[in-house]
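Subset of chains shown; positions unchanged.
Chains: A and B, in written order; residue numbering restarts at 1 for each.
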Amino acid sequence: MPLPKNFHGVVPPVVTPLTSDHKVDYPSFTRVLEHLIAGGVHGLFVLGSTSEVIFHDEATRRAILDHAAKVNNGRVPLLAGVIDPTTDRVIGHCKAAKAAGADAVVVTAPFYTRTNQAETVDHFRYVKDGSELPVVAYDIPVCVHIKLDRSSINTLAREGAIVGVKDSSGDEGNFRYLVSDLADRPEIFLMTGAELTVDGVLLGGAHGVVPGLGNVDPHGYVRLYDAARKGDWATAAKEQKRLCDLFEIIRCGAARTSAGSTGVGGFKTAMKRLGIIETNVMARPQRTLNDEEARGVEAVLKRVGLV
Amino acid sequence: MPLPKNFHGVVPPVVTPLTSDHKVDYPSFTRVLEHLIAGGVHGLFVLGSTSEVIFHDEATRRAILDHAAKVNNGRVPLLAGVIDPTTDRVIGHCKAAKAAGADAVVVTAPFYTRTNQAETVDHFRYVKDGSELPVVAYDIPVCVHIKLDRSSINTLAREGAIVGVKDSSGDEGNFRYLVSDLADRPEIFLMTGAELTVDGVLLGGAHGVVPGLGNVDPHGYVRLYDAARKGDWATAAKEQKRLCDLFEIIRCGAARTSAGSTGVGGFKTAMKRLGIIETNVMARPQRTLNDEEARGVEAVLKRVGLV
């Protein structure tokens, strides 16, 4: 389905399950997608950071996307991450995403190379020109080491180069200004990548949320979102509190693994324990959570009542 | 007055007005303090970053504090910043704060020196032992270049080394955990230094806010806070939106001055225009906003209806 005019809601970045020999585990992947759609999510973001997109080569990315499109079968909008270091390589991924049937592409600033803000704006323009799909800007300085300026986002949105933003910058004051700046352009959707402060960000006018943790508990984020839409902020905050408690799963591997491994690894370990996926294996060279760390994850799941 | 058991609310870091030859302008300072108390604030934080504390030597700090204590005359709790690079120098300031009649001291991590997290925890313990006043931890990594860890705050709070936190780290997810971690210790107050996301932070359970912008518009923050306390989140968000619009005053000098100068300089320029203080002079080597920049500030004030 094409991206609706007022796209909004809960759009999880979909975990990519792996087999023990580091191949994509498609039966598990099908279950993840069905679990999310059954959870009431408003869209699917495949091949995002949480999907370990950066570990997958072109052929594997295409297979993941084909599979997701087939399983989804138009039930919800399908956003495809096209994340690679530089412009023309991103445009290559955009073409594959179009062919696979995605409804929009999600694009970061260049990385490894050190482009400045003006070159980064040009990057989005070139990608827009080279892509047949709507472009969503993904602001994730912790990975690409440049922040998309408020003025850059405004320029790109008003030019028609982007149709939305996923803000994983953690700068919620700045995000608030984006909401305000683009209040006259409701067709530009502004979603946060935060997991822990979604109630507050929605109170501030955000159109949705792209929570990695939504892989583990989509119902929770949908409840939070629905309460917020109704203006029932006390319920939203209560649900947020529960999700913060659940998010502690990402700390279980922190002593031995990296920020990336313990985060997505925590999600995968929880999803394995919940019977959604077969293994909690992480793409190389990331470390997979071990049995002791998995018991930590299980303890958190028990504490919040998910097992 | 001693810090009440459940200290909460709006506690602005009080601007220190200067004369054109860089002395403290005490008549203006009196007006600032009266303006804030009349605005309904719940406490005064003198000698904070917004007060340009770091520019003032020991004698001047003492005079500022004496003046504030005399003007306040016990009407609201008086918190004193004791901000300097290292432990024993901070303890020296604590003694002066006690003598001047402050109700609590506000302490950052060490800076210039590169202490680790464990040494930073020790720093707060030593200050607590060397001070006769309750200690508030001030988490401001943008100035001191170390973040107070969640576990450090928890340790210090449960040991009784600190009675509260001012969180200017911008990490609102982490702050949410502090609220949750210390829910059984309501005597530990947790306030945010954010100006732009106060509605959301209060929704998440914060006990108050320490907004530099409160110098310009204390009534606005008090209205925001009161609405939040009543659970009227729509009104809180609307007020927050207005304060975000007002906060644009801090950008008027950004092209020519530094982050510090354009921020506090924006506040001072607005306060001068509002007739609260005589000059917008900044402490050296910071640049003072010029006439053109001041017209930018005035335009913002008009837009939000303050002039």
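We take it that a contact is a pair of C-beta atoms (placed from the backbone, for glycine too) under 8 Å apart; a residue touches a chain by one contact, two chains touch by 3 or more.
As the structure is a prediction and not an experimental result, all values here were calculated from the model.
Trainee: Of the identical chains, 2 are shown. What's the total across the complete complex as given in this file?
Mentor: Taking the entire complex into account, the copy number is 4.
One rule holds in what follows: only the chains that are shown with their structure count from here on.
Trainee: Superimpose the Cα atoms of subunit A on the matching ones in subunit B and note the rotation angle, 0 to 180, in steps of 5 degrees.
Mentor: The two chains, subunit A and subunit B, differ by a rotation of 180 degrees.
Trainee: Centroid from C-alpha atoms only, then distance subunit A to subunit B, rounded to Å. What do you get?
Mentor: Chain centres of subunit A and subunit B, defined by C-alpha means, are spaced 35 Å apart.
Trainee: Enumerate the contact residues on subunit B facing subunit A in the complex.
Mentor: 170-173, 176-177, 180, 194-197, 199-201, 203-205, 231, 233-234, 236-237, 240-241, 244-245
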